[in-house]
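The complex appears here minus one protein chain, its other protein chains still in place.
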Amino acid sequence: MTTTAERQMELTLPMVPDIEIAAARAVGNLAREMGMSSEHVDEMMHAVIEACINAREHSGCADNRIYLRFLGTSQDDGSRIDIWVTDHGRGFDPEEARSRRTAPGTPHKRGRGLQLIELHMDEVDISTTLNGGTTIHMVKYEKKS
Amino acid sequence: MTTTAERQMELTLPMVPDIEIAAARAVGNLAREMGMSSEHVDEMMHAVIEACINAREHSGCADNRIYLRFLGTSQDDGSRIDIWVTDHGRGFDPEEARSRRTAPGTPHKRGRGLQLIELHMDEVDISTTLNGGTTIHMVKYEKKS
Amino acid sequence: MTEELKVAVERKPRGAVLYTKGYINNVGGEEIANRAYELMDDGVRTLLLNLRETKIVNSIGISILIEIIEKMMDKGGKIAFCCLTPVIHKTFQIMGLANYASIFDNEEAASKELGL
Partner (left out) sequence: MTEELKVAVERKPRGAVLYTKGYINNVGGEEIANRAYELMDDGVRTLLLNLRETKIVNSIGISILIEIIEKMMDKGGKIAFCCLTPVIHKTFQIMGLANYASIFDNEEAASKELGL
């Protein structure tokens, strides 16, 4: 397997209203330029939006910044986009957050952000430590057809 | 003078045809989101395009990558965007390149990239060393009206 | 950034259609809610939301849509959606919204089924 093209973007954004749109647009452009299908692009954009909203709404960070990194890799058999969304906030317990969830499809007003992210992306892992901030890493694959 | 908002983007792009459009689009979005006028946005995009083309056409770099950094700062009296376009190539002598120039307006097929960049941006400085690569740093201001 | 949602209302013989354009976030959701509550106060009991020009929603916006549906159900009315992008459709399903609001592919099918 040879890696033919790789592009990376790092983005630092202030936590202001609607800033998640800037983040989503940036990853959307990168994904489109790499030839991802419009539905995959859309899913990634929605996942990034939820991750940014969580950082803004829950992290309580002092520096008021969201740090994003996007890595796009093209390989013989398709392409892959890795996304990291990081805040320097209070961190949380993902297990505890998961246990507060209701089953998908049950109408529930909040507590769906992480669930949506998991649904839209192929892989999701969260590294978070108490007062050490949170990074959510997500991956989307697109096989060549 | 208080700095109210700052956003940064770092972008690593492969040197493939038309990649300068991805770079220009990224800085264009950032500038628009910061409220820059469409003419300033357009000028920045054209400057970034020329800088990326120079890196691709002249740098002869081995890693085949262009490194971009955009920094947007909003201040009381307006906003400012700093752009760095870096390659890890052979470097060049900007004085020598300038001396090869013809006067602006004289029809001439090549040798206009740096001139266009200087015209489109408010400040331009080039750091380049033989075989140590090139960074072109450019600044665009927009005063609040 | 201006990602403001635009809402247009069209009254129909037996209800109304709400057209949205743009990002449905908290502010956009509230905007839709205000227009929907005005219509409900006016006696409208069948409301179709045509999201044709909305490409992005977030979970806060959707939770407001769920509140609107609940209020309408309390009044014995119903809310339906049409013209969703595939990803918004999927999102509505996870958020549980598809459970008590019908979702149609296009406005014609929706109007016919709802008797608008």
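In order of appearance the chains are A, B and C, and numbering begins at 1 in each one.
Following the convention adopted for this analysis, contacts are C-beta pairs under 8 Å (C-beta built on N, C-alpha and C of every residue); 3 or more make two chains touch, one makes a residue touch a chain.
This one's a predicted model, so the numbers in the text were calculated from it and none came from an experiment.
Asks: Considering the complete complex, which visible chains touch the unshown chain?
Replies: B
Asks: Just one of B:20, B:33 or B:142 touches the chain that is missing; which is it?
Replies: Of these options, the touching residue for the absent chain is B:20.
Asks: Any idea which of B:6, B:43 or B:142 touches the chain not displayed?
Replies: Missing-chain contact among the listed residues: B:43.
Asks: Going by the touch rule given at the top, which residues of chain B touch the chain that is not shown?
Replies: Interface residues of chain B facing the absent chain: 16-22, 24, 39, 42-43, 45-46, 49-50, 53, 102, 104-110, 112-113, 115-116, 119-120.
In this text, only the chains that are shown with their structure count from here on.
Asks: Which two chains does the highest number of contacting C-beta pairs join?
Replies: A-C
Asks: Scan chain A for residues touching two or more other chains and write them down.
Replies: Residues 16, 22 of chain A touch two or more partner chains.
Asks: If you look at chain C, which of its residues touch at least two other chains?
Replies: Correct list: 1.
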